[in-house]
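Here it is: the structure, laid out below.
Shown here: the complex without one of its protein chains, the others still in place.
As written, the chains take the letters A, B and C, and residue 1 is the first residue of each chain.
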Amino acid sequence: MDYQTLLDNVAAEVAPLIGTGNVADYIPALAGVDPMSFGMAIADLDGGVHGVGQWRQAFSVQSISKVFSLAMTLSRDGQTLWKSVGREPSGNPFNSLVQLEAENGVPRNPFINAGAIVVTDHLVELAGDASGALLDFLRSETEEDTIGFDADVAASEAAHGDRNASLAHFMRSYGNLRNPVPTVLEHYFRQCSLSMSCEEVALAATFLARHGVLRDGRRLLTRSEAKQINAVMLTCGTYDAAGDFAYRVGLPAKSGVGGGILAVIPQRCTICVWSPGLDVQGNSVAGAAALDVFTTMTGWSIF
Amino acid sequence: MDYQTLLDNVAAEVAPLIGTGNVADYIPALAGVDPMSFGMAIADLDGGVHGVGQWRQAFSVQSISKVFSLAMTLSRDGQTLWKSVGREPSGNPFNSLVQLEAENGVPRNPFINAGAIVVTDHLVELAGDASGALLDFLRSETEEDTIGFDADVAASEAAHGDRNASLAHFMRSYGNLRNPVPTVLEHYFRQCSLSMSCEEVALAATFLARHGVLRDGRRLLTRSEAKQINAVMLTCGTYDAAGDFAYRVGLPAKSGVGGGILAVIPQRCTICVWSPGLDVQGNSVAGAAALDVFTTMTGWSIF
Amino acid sequence: MDYQTLLDNVAAEVAPLIGTGNVADYIPALAGVDPMSFGMAIADLDGGVHGVGQWRQAFSVQSISKVFSLAMTLSRDGQTLWKSVGREPSGNPFNSLVQLEAENGVPRNPFINAGAIVVTDHLVELAGDASGALLDFLRSETEEDTIGFDADVAASEAAHGDRNASLAHFMRSYGNLRNPVPTVLEHYFRQCSLSMSCEEVALAATFLARHGVLRDGRRLLTRSEAKQINAVMLTCGTYDAAGDFAYRVGLPAKSGVGGGILAVIPQRCTICVWSPGLDVQGNSVAGAAALDVFTTMTGWSIF
Partner (left out) sequence: MDYQTLLDNVAAEVAPLIGTGNVADYIPALAGVDPMSFGMAIADLDGGVHGVGQWRQAFSVQSISKVFSLAMTLSRDGQTLWKSVGREPSGNPFNSLVQLEAENGVPRNPFINAGAIVVTDHLVELAGDASGALLDFLRSETEEDTIGFDADVAASEAAHGDRNASLAHFMRSYGNLRNPVPTVLEHYFRQCSLSMSCEEVALAATFLARHGVLRDGRRLLTRSEAKQINAVMLTCGTYDAAGDFAYRVGLPAKSGVGGGILAVIPQRCTICVWSPGLDVQGNSVAGAAALDVFTTMTGWSIF
C-alpha cells in the first residue's frame, strides 16, 4: 500500500471520531477552531510529503514546538541542558508544581511546561533571540517563509500565563533559571503560538527520522542525540498518557493542545496529524486514533 | 511574683540558649543581626508594659505582621476572607506549593505565606493602601510614630521574592487573587519589613488579650472574632511546629523569621520575645524556650 | 445558669440539626444506629454529672478511646512514645499513608489511625493486655462494671481492617512497630469497639480537667502531661477539621466516627456529646454544633 492509499484508509477509519473530545478553551484564540477539522501528512526521508484532509491548513502547534526547541538547544550545547532538566516521565499533569517542589526545581523532562521553560531559558542563553532562531530553522527546513507566530495566540497565552509564571518563578527561586522570568516567558509563549500545517510540521521534523541529518545533508544532531530525542518523545511526549500511548501506538510522538501530534518512525518517515478535539489528558482523540490505525495497518510500531 | 521578677527569672533561665540556632540568612538584611540579642516584654490589659533585655530595640517582625493584617482585614469584612483562605494547619513548610495545588489555590490558613498573600490581597481591596493602613494602626495602638518599614529589608525581600511570586501567580491562575501580582507583593513585602521592638509588638497586640477591644476602648473585632484569631494562632502560628509549640508552651502565638514571637494570654496579657537564632522550623530557640519557662512558672497555659 | 439549664438550652438549640449528616456506614454494626439519637453530659471536677437526651445510652466511642489509651501509655512511660509518634496536625485524612511515607513511618500524631496503632503497640509492650488494661481503667474511673467491648463491632472492624493492616505493616517495614501486626491490631480494633454512654465518657475523662488527678485523688499524669494531652486534642483531635473546630468551638476535643465528641474545659469540667450524623470530615454535626453553642453561651472557650 502506498502512502496516499494508507492515508486515505486511515482517514476513512477515524472519520467517526472527528469532532469528539473537547477543543482546548483555556485561551479564546484556541477555542474558536472548527472541531471538525482533520488533516494528516507523511514526510519521507527524501523530502516527499503526502497528505489527506486539511493537511495544508495551519493550526496552533503549541507543545509540538518543544521538540524543535529541544533539538536546537542540544545542537548548540549537548550537555549543559541535562543538568537543569531530567529525562523521566513525570507521572503528574503537565503544569503541576508538586514534583518540581519535591525535586528542588529541576523539572522531570523537557516536555512538561516547566521543562520546556528551562529549555527556552537555555536557548535564550545560547541563541539570544530564541524564538527568532526557532522560526529561522523551521522556515529553512520547510522552505516556507510564511511560517510565523500567531500574535493573538501569544498575547492570549501571556494574558492567561499565571501558571507558567508561577512555574518560572518557582524554578528561579531554586536558581534553575538564568534569565529574567519575563524574557523567558516571552519567548516561551511566542514559541507556543507557532502556526504551521501538518505538511510543514512533518517536513521540519524529518531530521529525527534521518538520525539527525537535515534536509540539505548537514548534520544538526549526532546520531545518538537524535535517537535520544526520539526516546524522550516516547517516554514523555504525550503528557500524562505517554505509557498508554506507547502501548497503543508504539511510536515516539509529541502532542500539543492545539490538537496536533507529531510522530517519528526512525529511518522511515515522520507523520503529523491534526484534529482539535482532545481527550482528558490533552491529546487529540482522532489524531491518536489515526496513528493507532496507521501502525496497525503497517506494523511499523517500533516494538 | 510580679511581672518584672518573672521576666528577670525567665531571662536568667534561657540565657544559655541565646546565640544557639541559626540566624535567618535568606536575605542579607536579616543575616547581619547580632545573634546574641534577646529581649522580652509583657503588656498588661491596662497598657502597662514590662521588659527585660533588649525589649526596646527594633527588630524585623516579619511574619508577626500577619496577625495584624489578618485582624485589620477581618475588622473590615469578617466573612469574605474565609472563602479565599482556610483555617487548617498545613502540615507542610510555610512556603510550600504542594497543598495549594491539591486544594485548587486556596491556602490552608492565613499564616502560611500563600495565605498571608491572600489576606494582603483582600486588604488592598478593602483599604487601598494596605501597608499604609497597617502602619497607621500600629502607630495608633502604640502611640509610637517612629514605627516604620525597613526599606532595605523590603527591597531585599523583593529581590529574593521568586518563591512568593510563584505562590501569588499560582493562586491567581486559580482566580484566587483579585489584584495584580506586583501590587499585592509590594504590600506583602513591605509589611514583612516592619521594624518594631518587643514593647511595641506586645502593646499593639493587646486587643487580642482584651477580646477585641482597642487601647482606647473602641472595639476592633467582636469578642468571637478575637477568640478566633487566637485559635488560628494556636493551630497555625508557629509554622510546621504548631502542634509541638502548643504541646510545650500552650499559648496562641505567632513567630517570625526575624526571631520574634508574639504570644497571647487571653484576658491577662500579651508577650513578645525576640532572639534571632532559629530552630529548623524557623522559630526562635531562646524565644520559644522563654515562653515555655514562662508558662511553667506561672501555670498560665490555656490548657 | 446552672449546668442542667445550660444543657436543656443547648439541646433545644441544636434540635434541628439532629438527623443531619451521614451515619458512618463503613461497618454494618455502626450503620444500624438511629440517626435521631442525641445525648450530652457534663461532668464537673467533683464527680457530679448532668445530662440531657440519651446521655445514659451506650454508643460506639471509636476514636475517643484514643485519648484514654494515650493517657495510659504516657502514665506508664512518659518519654519513649514520642520517639515513635509526632505531635503535629497531619493536614491529611485520618487514614492516609502519604505523610507516613514522606516521614519514614513515624505518624504525625497519636490521634490519626497510624499514630493510635503506635500507641497501642507501646501499651501492649507496657501493659501486656492493652485493651484489658484500658477496660479496667474506664470501669474504675466510672465505677461502672458494665462497660465493655462490642464484639460485633470489633469483628466488623477486623473484617474491614485492610486499611489499618496496611498502615501497621507499613510502619513495621520502617521498624516502627515492635509487636506482630495481628497482636497490635487485635487490641486496636477492640479498643475502637468500646461501648460507653456520654455520662461514662465524661466521667472517665475528668482527670484531664483536673490536670492529671484521678477521681480518688491519685495522680495519673503530671500536671504538665495532662496539659499536653489537652494541647494535642486541640490541634489534632477532630481529624482534618482541627483548625476549624478550634476556631468555632475553642476547646480541646476528640471525636469518633460513632458520633461522639469528648471536650475538656481545663479546671472546670468535661463534656461528652453524641449524635451519629457526621459531616464530611467525620465529626458529629449536632455534636459540634452543641459544643459551639455551649461555648458561646458560657464564654468558656480557652481563647
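Odds and ends about this structure:
Just so we're on the same page, contacts are C-beta pairs under 8 Å (C-beta built on N, C-alpha and C of every residue); 3 or more make two chains touch, one makes a residue touch a chain.
Fair warning: this is a prediction, and the values are worked out from it, not measured in the lab.
Every shown chain that the unseen chain touches in the whole complex is listed here: A, C. Only one residue from A:Gln57, A:Asn179 or A:Thr235 touches the chain missing from this view: A:Thr235.
Among A:Asp25, A:Glu88, A:Asp129 or A:Glu143, only A:Glu88 touches the chain that is left out of the view.
Of the listed residues C:Ser166, C:Ser224, C:Gln281 or C:Thr298, the one in contact with the hidden chain in the full complex is C:Ser166. Only one residue in the set A:Arg139, A:Arg178, A:Lys227 or A:Arg268 touches the chain that does not appear here, and it is A:Lys227.
Checked against the full complex, the one of A:Gln54, A:Asn109 or A:Thr270 touching the unshown chain is A:Asn109.
For chain C, the residues in touch with the chain missing from this view are 96-98, 100-102, 162-163, 165-170, 172-173, 181. Even with one chain removed from view, chain A keeps its contact list with that chain: residues 86-92, 99, 108-109, 223-224, 227-228, 230-232, 234-236, 240-244, 246-247, 250, 252, 266, 296, 299, 301-303.
What we mean here is this: only the chains that are shown with their structure count from here on.
With chains as nodes and touching pairs as edges, the resulting graph is an open line. The two chains most heavily joined by C-beta contacts are B-C. Ranked by how close its C-alpha mean sits to the mean of all protein C-alpha atoms, the top chain is B. Note on chain placement: the centre of chain B and the centre of chain C lie 32 Å apart, centres being C-alpha means. Each chain gets a centre from the mean of its Cα atoms; for chain A and chain B, those two points are 47 Å apart.
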